[in-house]
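Worksheet: one structure, shown below.
With one protein chain held back, the other chains of the complex are shown just where they sit.
Letters A and B name the chains as they come in the text, with residue numbers starting at 1 for each one.
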Amino acid sequence: MDGVLHVLTAADLDAVCRPWTCVSRSFPGMVSPEQRPLAKDRAIYQGEPVAIVLARSRATAEDALERIEVAWNELPAVASLSRALDSDAPLVHPDLKSNLSWQTDIKTELADVTFAKAALVVSERLVFARKTGVPLESRGVLADYDATMGSLLVHISHQMPHQLQLHLADFLNLAPVDVRVVCNDVGGAFGIKMHVYQDEIAVCAASKLVGRPVKFIADRIESLISDVHAREHIIEARMALDDSGKILGFDVDDIQGLGAYSVFPRSSITEAMSALRAVGGPYRFDNYHASLRAVLQNKTMTGQYRSVGHPIACVMTESLIDIAARKRNEDPLELRRRNFVRADELPWVSPQGARMVDLSHERCLDKMIELIDLTALRLQIDAMRAESRIVGLGFASFLEFTATGAAGYGRAEIQVASIDTVVVTLEPSGEVRAQCSASEIGQGIQQGLTQIVADAVGVRAENVRVFLGDTAAAPHGGGAWSSRGAAITGEAAWGAGRRLREQIIATAAALLQASAAELDIRRGRIVDIASGADRIGLDEIARIATFHGYDLPDGTSPQLTASHQYGREADPFLPTNGIQASLVEIERDTGIVRLLKHWVVGDCGRVINPLLVDEQIRGGVIQGIGEALFECCRYDEHGQFTSGSLADYLLPMAVEMPDIVVGHVETPYSGSLLGAKGAGEAGTCGAAAAVLNAVNDALAPFDARVSALPVTPVSVLYALGVITDATIQ
Amino acid sequence: MKPARFGYARPETLGEALALLAKHGSDAAILAGGQSLMPMLNLRMATPAILIDINDIPDLDTIADRNNQIIVGARVRHNDALHSPLLTASNSLLIHALPSVAHAAIRNRGTLGGSLALADPAAELPACAVCLGAEIAVVSQRGERVIPASDFFQGLYATALEPDEMITRVAFPLLDATWHVGFDEVARRSGDFAIAALALAVKVVDHRITECRIAFAGVENHARRLPEVETALTGSLIADLPVRGAASEVLTNVLEPLEEGQYPTSYRRYLAQVLLDRLLARISRQVHT
Partner (left out) sequence: MTIPSEPTADITTTINGEKISARVPIRQSLVDWLRHGMGLTGSHVGCEHGVCGACHVIVNDKVVRGCLMLAVQVDRAKVVTIDARNASQEIRALQNAFYERAALQCGFCTPGMILQASELLRANRNPSRDDIREVLSGNYCRCTGYHAIIDAVETAAGVLRVEMPA
């Protein structure tokens, strides 16, 4: 066929690419079968690549698809999460005995007896639908294998160039130094672009096999069906309180939908464990029981997606809080305040073993009450209700672990870098170049690092250039995930910048025959601290050091490049906190939930760039709202994906979204120099919980309640008894 | 999502276009606005052998009044209709409905004829055409015929159009001041296809409904008049609540709601009742002020 060059299947790619299997020391015994770039013999989920057509244009390749006949032998499949554990459920992988990938049960010693004797136990069953990230730029990769050099150059829309470099080298039997991964201008990622995808590996393998550049840009249909999905859980949660309204403990049963494989290399189960670690959020409690079953299904694999697991913990915790407050007939904010871990109780280690430090639950609540003008708002709500409007106000106090440290994946024997390296150089022209192992995915880290380097060295931000997102730009580092940019790369940038500053001053001191202690760098100039006198520009120093070294005293040996590798030693997970509020109105005659307003008060430690942080929070909130009201990856019972276009998969658009008021509390992290913590996922962490609580606050006067996400107009009317047939998605 | 290959012709006269249609019949697709056709081509849900681009043909995009009708050319873009002084001045039902059609950029290209020819069950304009009793003029090399809207829409994406025919214009009756029109829609997001929408026109004399025309979008598999409901309302006072309630009962009995994954038929039935009630209440308020 004209323009079609190759059609490759699993057997072809076996020659150049090894299969891979997700294994984690943290989840011993986890079952996740071997994966190949193209499915061999069995395709396990709709969206699993089976063959790859290489052609001169995408259109021609699609033409060729029509000529490929696959002799499908349809096997029984299981999609439903609850059904997958039934003893007679079809097995997702034939050589397994069940679809249970992994399970765990964690219990503190007194949990059972505490729950048995508690004055009040509240409970809820929550169903969370699958959703996915939908970055507007879909996944895409251009792989170029140079057979002469034995090297691979990959341009890819991805969050972690160094991570991917290691995997590609491993799978394709290349030395990592011979693999260069470049991630320029990533059009949104949100966790979706940090995983190992069969189709992306297939493209790289194909390039190695045929010795030509190969490009694949996932179209929207391909993205929706094959991008990592997330958040499919069935939760049975309970909270025990004593008669004074103090929380005694939490008890959670979690069934998590993994999809066809546990995502490589991090494992899909990390989402559930993140959720379980964050249960109970900001509250002080001693008793904890969590039971998890991670289940394979004939669906796309699930994995890390913005705020990984935390929204589930927040929804469950904050929902139970509101239920308890209602049962106790008290103000839900008072119940929260009474149970917050207080500032003077920190550091505190939760029953899950997470260390809480530098948090500000009460201050955030106080600030929120002020921000929303709670008294006036409650009067406003009363007035609206008096007009028969169905209005609700919901809160969600959230806790989120960010900037994962080495123990997070290291102890699992999963090679994910939690460190970053920054190399800074004073260029001959006097500009400062910074090479960073961070990745810019729209969150603004490039701007943040520019500011940090500029401040650290003493130059103006306009004279700093930050290079990132390229394995050739910087030594190994972690890229973008877990909201780590400011907290980790920022520290590396600060350290490198300070070191460079010292080195420049040392050279200046030698040149000026002054003592280093007398000199400072301000706005790119060497300045005498005592008198403020301008002595010499950095461009002059660089020029002399680079081209006229004979003008420096013997033994000066100027060093105009410095580097710093930073990895946080304490605290495997850096906790952050905040509180969100949502005001909603339910349209009585349609069941549609209208978002009237949304507020966030967040504490992400030292804020490097307030504008960028606020916008990260806002964007994150809208994704959480999507989770609460709109987004759902739908499958029928045979594993047929039924929300495969943007007409079916509902994304939040401008008209339906509220304005979001953002306030800040700053409690710097005491364990680092800059004190910055993660901010990028906080909006998503608490938004769904706030909205769900608002909806249930609106429904409470009608003795109605919803507990499945996304909340839909049908589920609202069903809860209100307006619709009585239960055929809901 | 790249389309399969197709031929392309851009006739400069209606005659040329009709010749092409006569030659290719159902192997041809007419490209007007392309706002529905292009996604189908991209998804390879449509694989015509040839596209007949009618965007250069003269006299297909005028709006004029004649013989107590407003004649709207088939290629009139939604945004042009929305800003038409003639349609606005006559309080056309179209002006009420068009803001709900898709989004600004789509309305810049999408056409009346395209929307009617596709007959998407959730589209707003077919319901408006049926409600108003529009007359749809279609031509082929065999000549012209005028099809009443009620006969035009026959089923799910099914119309009375023969493979060699295309729509040239649609005539909407000019309603006098005794008529009140209304349009309302329930959708998850602005611009989405309707879960349920209602096009309603009632003639009110001395606060009494003397004629009633109802057509839904989104509820059933095509837009149609509902004579049983119309009868239940005709002759009653516009503000009569029990009659409204009775008509609502009739409505829920005559509807054959679309069976479609996300929304149970009970919800569409319910929304249909809500919309009928809303629009009648709205018109009642208008009449009494």
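Criterion: contacts are C-beta pairs under 8 Å (C-beta built on N, C-alpha and C of every residue); 3 or more make two chains touch, one makes a residue touch a chain.
These numbers were taken from a predicted model, which means no experiment stands behind them.
Screening A:V134, A:M301, A:A487 or A:V527 against the full complex identifies A:V134 as the residue touching the chain left out. Checked against the full complex, the candidates A:V23, A:A43, A:A59 or A:L552 give a single residue touching the omitted chain, namely A:A59.
Taking the complete complex into account, A:L651 is the one of A:L65, A:V349 or A:L651 that touches the chain left out.
From the options B:N108, B:N253 or B:Q286, the residue with contact to the unseen chain in the full assembly is B:N108. Seen from subunit B, the chain kept out of the figure touches residues 1-8, 10, 31, 34-35, 38-39, 41-43, 51, 53, 55, 79, 102-106, 108-109, 189-191. Contact between subunit A and the unshown chain involves residues 2-3, 56-57, 59-60, 133-138, 185-190, 217, 219-220, 441-444, 611-612, 615-616, 618-623, 645-647, 651-655, 657, 659-660, 683.
One rule holds for everything that comes next: only the chains that are shown with their structure count from here on.
Chain centres here are Cα means. That of subunit A falls 45 Å from that of subunit B. Residues 57-59, 62-63, 66, 219-221, 589-590, 592, 630, 634, 642, 645, 647-648, 650, 653, 655-656, 713-714, 717, 722-725, 727-729 of subunit A are the ones that touch subunit B when the two sit in their complex. Interface residues of subunit B, counted against subunit A in their complex, comprise 1-5, 43-44, 186, 188-193, 261-264, 266-267, 270-271, 274, 278.
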